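Everything below concerns the one structure shown next.
Apart from one protein chain that is not included, each protein chain of the complex appears where it belongs.
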Amino acid sequence: MADTDVAKARTAPTGTPPKAGNPVWELMVRNQSIVVPIVALVLAFSIGAFLIRTQGVNPAYAYESLFRAALGTPEGLLRTFQKTTPLILTGLAVSVAFRVGLFNIGAQGQLLCGAMGAAWVGFTMKDLPGIILIPLATVVGVLLGAMWASIAALLKTSRGVHEVISTIMLNAIAIGIMDTLVNYPLQAPGDDIARTPEIGAGAKLPEFGVVPSGFILALILALVSAWVLKRTTTGFKFDTVGKNKHAAGYAGIGIAATTIYAMALSGGLAGLAGVVETLGVVHRYESTSNNGLGFDGVTIALLARANPMGTIPAAFLVGILRSGAAKLQFDTQIQPEIVDLLLAVTLLLVSIPIIAQVIFRKRAASQAALSSGWGA
Amino acid sequence: MKAKRALALVPVLALALAGCGGSSGGGNAGGGGATDADCAKAEVLCVGLVTDTGKVDDKSFNQSAWEGVQAAVKELGGVSKYVETTDTKDYGNNIKQFTDKKYDAIVTVGFLMADATAAAAKGSPDVKFIGVDQAQPEKDAPANYTSLVFPEDQAGYAAGVLAAKLTKTGKLAQVLGLQIPPVEKFAKGFEAGAKSVKSDIQVTAVYHPAGTNAFTDPVWGGNEAKKALAQGADVVFGAGGKTGNGALAEVAKASGAGTSVFCIGVDTDQWNTVPEAQKCLVTSAMKNITLGVTDLVKQVKAGSIKGGYFNGTTGLADYHDLKGAVPADVQTAVADVVKGLADGSLKTGVTL
Partner (left out) sequence: MERLWEKNRVAVILSAVVIVGMYVFWFMGKARAESMLTSAWGFAVPLILAALVGVVGERSGVVNIGIEGQMLISAFAAFFGAALTGSLIIGVLLGLGAGMLLGGFLAWTAVKLRTDQIIAGVVINIAATGITSFFYKQGQTLPGVFPRWEIPLLKDLPLVGKVFFANGPFALATILIVIVLNYLLFRTRWGLRTRAIGEYPQAADTAGIDVIRMRLVNVTLAGLLAGAAGAFLSMEASSTFERGITADRGFLALAIMIFGAWKPLQAAAAALFFGFAQAIASQLQADKVVDIPQQLINTLPYVLTLIVLAVAAGRVRAPAAEGVPFVKGQG
C-alpha cells in the first residue's frame, strides 16, 4: 500500500495512544489502510440507519433485506458479481491513468467503444466457435477502447490538449457515434429498440456456478495491474512520470511515450469492461445498457486510492449496494437512491484523514495525494 | 480534539438532513389491510409495477401507469407496489421481486422491457403481465403477456391538425426528447396532421442530443422553444418528458402566449402536470396509459384478459381556459379528425 508512510504523520491531535508494543495495536497501526475503511463503512451505515429510520423503517430490517438479496441467494450473488465486474475494470482503468498523473474522465466513451466492438464481432461472425469468437471479440473491443483513449493521449502529447477536456468531448462523440450505429446501420432488423442483433451463442461468456467468467478475468487483471505497477519498470516509469516529470526527463523516461502507453492501457481496460458487459451480460449492444459505468470507475478508483487491489473491495461494495437496492425498495419502499447516499458518505469517510487521526493519533499515516489537480 | 468534534458532526448533519422532510413512495395496501404476504391467496388481488429507468413520479409514462394501477386497486381492493429501475440490466430481477411473492399481475413500463417481460411471463405462466408500449415477441408469445400499445401517431396527427389551423405564421415547431419509437410516432403524426391541412406548412423537429438526460432536460427544451419562437414558429409541440415540458413553460413566458402563440403538450393532460404552461397550453396529445392500465388490471381480476396486443386509446385533451382562442369551426374540424382516426376512416399514413 502506498500510504504507510508513518513517519510523515501530520499534526495529529495529541493524546496518549495505547502502549506501544501491544501486538494487536501494532497490527492495526500497520494495516491502517484496511482498518480505516472498515471503520468508515460502519460509520456510513450508521448514518444510513438514521436516514432509514426517518423513513419509518427499521434499519436492521432494511440492511438485512439489502444484503440478503445481494449475497444470500445464488442468483443474487451472480448478479452482484456481474455488477462488480465492470466496476473493477473501469476502476482499474482510471487508477492506471492516475498513476501517470492523468485524469481519465473518458472511461465511459472507451467502454462504449469496447462494448460495441465486441458486439459487432459477436453478431457478424456469430457462427464461429466460441474459442475463436470470444478472443476475437475481446481483442477488437479492447483495441477500440485503447484507440479511443489514445486519441486523447496523442492530442495531449502532440498538441498539448488537456486530457480532461478531450476525454469529456470524446465521451459525447462516442455516444453520438454509437447511437447512430445502433439506430441505423447496425440496428437489429425488425427491432424497434436501438440495439444490435444478439451475439452468437459461442460468444457468450460462460458462468461457473455463481461466478461469471468476466469476474475471474477482472480479478486476474487487478492482480496483474498491481504487479505491473509495483514490480516492473513500466510501473516505475508510470510513477515517475506521474510524480515528477523533471525527474522522469533526467532518468531518460520518454514522457510522451509513457503517457500514450498508459492512456492506451487505461482505455483498453475500460474497453474490456465494455466487452465483458456485452459478452457476459447484455449479449448485444444496447444504447442504454452501459450508462454511467465509466463514471463509476472514477468513484471506484478514488475509493481504492488508485490501488489496483483496492478496486476489488471497492467495486464489490458498490456492486452489493446496487444489486440489493431493488429488494430494499420492494421490502421497505425506500427509494434506491439511498444507495447513492451511503456511497457518498463512505467515500467521504474513507478519504478524510479524521478517522485515522482519531484512532491512531500521532501514528496516523498520511495519505498520498492521488492526483495533483489537472497536472499540466 | 478538533477532529473528533468534526467526526461527531457528521451524524448530526445526516440527522438534520433526514429531518428536512422526505417521502417514500412505494406501496399501499388498499382494502382490508392485506399485505403482500397474502398475495398467494386467490382472493387477494396483488398488482406490482416495474418502472423503466426513472421514477414513479416522473410526470410521464411511469407515473401514468402507476396511477392506473392505483386506480384499479382502489376500486377492486388489494395490494399494489412498485419497484423503480435504476439500470436496464435489472429489469428481470425487478420483475422477479413480484413473481417471488406470487403477485397476480405485473405491469412493466417502457418499450425497452419487452424481452425481460416476455421471459418472465414464460417463467411464471400463472401471473398476468401487462407491458406498456412493448412489442410482442415475433414467435411463441406467451399467453399471459399482454402488450398495451397506443397509436401515438393518431394523437400527434390530431394535434398537428389543430396546430396548422391555429398558426398564423405557417411555422410549427416540435421540441422532442430521445429519438425512440413512441416519440417519433408522435412527431411524425404531428407533421402529417399539419401537412394534411396545409401542404406547404413548415414543421421543424429537434430531438435532444443523445445521452442519458434526453427526457430530463427542461433547460434545453426551453432554449430550443425560444429559438423556434424567434424564428417565427407560433405553435410549439413539446413531446419528450420533462424536456418537452421545459419547451411548454418557455412558450408560456412569451408575449402573446395564449392569444397568438400556443403550445401543445403530450402523454397526459399537461394542464394538470405542467401548470406553469397553462397560459399557452391549448391541448395535449394524450396517450391514455392510466385508463389502459386500469382497464387491463380489471380484466385480470375478472379473468378476461387475453394475451397479445391491447390497443389503448389516444386523443386530445380539453382546451381548458384556451377554449376561446380556438375558433368554433376549428374545434369541429379537429373533433371530426379525432373521430375519423378512431373509427378508422382516416389514416395518418405514418410508418417508422
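Order as written gives the chain letters A and B; numbering starts at 1 within each chain.
Heads up, the rule we're going with is that a residue touches a chain if its C-beta (ideal position, glycine included) is under 8 Å from a C-beta of that chain, and two chains touch if they have at least 3 such contacts.
Nothing here was measured: the structure is a model prediction, and the numbers come from that model.
Taking every chain of the complex into account, the omitted one touches A, B. One of B:K226, B:K298 or B:H320 touches the chain omitted from the figure, and that residue is B:K226. Considering the full assembly, B:D217 is the residue among B:D52, B:D217 or B:D234 that touches the omitted chain.
In the complete complex, the residue from B:G110, B:G177 or B:G246 that touches the missing chain is B:G246. Against the chain not shown here, subunit A presents residues 10, 103, 105, 155, 159-162, 164-166, 168-170, 172-173, 175-177, 179-180, 183-184, 298-299, 302, 305, 335, 337-341, 343-345, 347-348, 351-354, 367, 369-376. Interface with the hidden chain, as seen from subunit B, comprises residues 6, 17, 20-23, 55, 57, 59, 173, 179, 204-207, 209-213, 216-224, 226-228, 230-232, 242, 245-246, 249-250, 253, 274-276.
The rule we apply is simple: only the chains that are shown with their structure count from here on.
One inter-chain figure worth recording: subunit A and subunit B are separated by 35 Å, centre to centre, where each centre is the mean of the chain's CA atoms. The part of subunit A that touches subunit B in the complex is made up of residues 12-13, 43, 46-47, 50-51, 53-57, 75, 79, 82, 172, 175-176, 179, 183, 190, 192-194, 281-282, 286-289, 291-292, 322, 325-327, 329-330, 332-336, 345, 349, 354-355, 357-358. For subunit B in complex with subunit A, the touching residues are 1-4, 6-7, 10-11, 14-15, 17-19, 22, 24-27, 53, 55, 81, 83-90, 93-94, 97-98, 111-112, 114, 135, 138, 179-181, 209-212, 352.
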